[in-house]
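All protein chains but one are shown at their positions in the complex.
So, subunit A:
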Amino acid sequence: MSTATVALRHRLAERGVDTQMLLLVPATVFVVALFIYPFGYGLAVSLQPREGGMLAAYQGFFSDAYQRDTIMTTLWIALPAALLNVAASVPIAYRMRGRFRGKRLLTTVLVVPITLGTVLTAEGLLNFLGPAGWFNRFLLTTGLTDAPIRLTNNYWGVFFSLVITGFPFAFLLVLSYLSGIDPSLERAAATLGAGWRQRFFRITLPLLAPGLATTFCLTFVLAFSVFPSAILVGDPSGSTRVISIAAYEAAYVRYDYAAASAAAIIMGVVELIVIAIVLGLRGLLYTGSTAGGKG
């Protein structure tokens, strides 16, 4: 009359609980120790200002135009830089999909900047694009301009720096997304009468778009937390006073940890909003398989 009881182990496995779950432990520990705890700590600090109510630090940030404007300043640098990185990656990766001689060399050249680090990039930019750099000397010598063009220590310096360090990252991601699209799809489109433009815009781009959205989010996050280049090749008290500088000043110049934490939390929220919008739009796209059928 009694039905045989299934071993507990099997019943747990049915619900996805088994010893393989132990593989998740290291990652969980890291996330808790290095992300969740500091985040909660920062949030708590931001809600305990030296004076005023719980939200005083946030009120302070938003009521002071000098602080508040850093949000727009940062977005104004990070959004175009991320957009350009993704947009520039597409044609290059498109040309470089498939196999050809020298692909590895070309990929290496394109990816090397990722290893340079912001400081080295900034130094290079100053040498090359600075008022006495090669670029301006060339323009002056050839008589194309009669005064050096200012391309560093302002918006453009930071912008170039973000493109140089962000592009390889976007390129690698886009290249791998593109390689995942079955090449026979474009060939099928060609036999159906589609020229390259139609093949790209009707077939490849729609299948690539979700990948581009993801790539955009990642490069945007990298660009949004720009700090070293904003100081080294930017104009840290003016046009490139980004939100991370505001947080840094609050913490280490004014020693107002609540304000610094508030700035950091606001930074995270702004990033989240942008990512939510992009991923929301991505959800409207086709995100399924990019294979043409049974393989």
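Simple rule for what comes next: a contact is a pair of C-beta atoms (placed from the backbone, for glycine too) under 8 Å apart; a residue touches a chain by one contact, two chains touch by 3 or more; residues count from 1.
Everything below uses one rule, namely that contacts and distances are computed from a predicted model.
UniProt records the chain missing from this view under the protein name "ABC transporter ATP-binding protein", selected from "Ger(X)C family spore germination protein", "Electron transfer flavoprotein", "ABC transporter ATP-binding protein" or "Rieske 2Fe-2S domain-containing protein". Only one of A:L140, A:L172, A:A194 or A:L279 touches the absent chain when the whole complex is considered: A:A194.
Annotation: of A:T108, A:T145 or A:S184, A:S184 touches the absent chain (contact as defined above).
Residue A:L207 is the one among A:L207, A:A230 or A:A263 that touches the chain not shown. Think of the hidden chain as still there; on subunit A it touches residues 182, 184-185, 187-195, 198, 202-203, 206-207, 286, 288-295.
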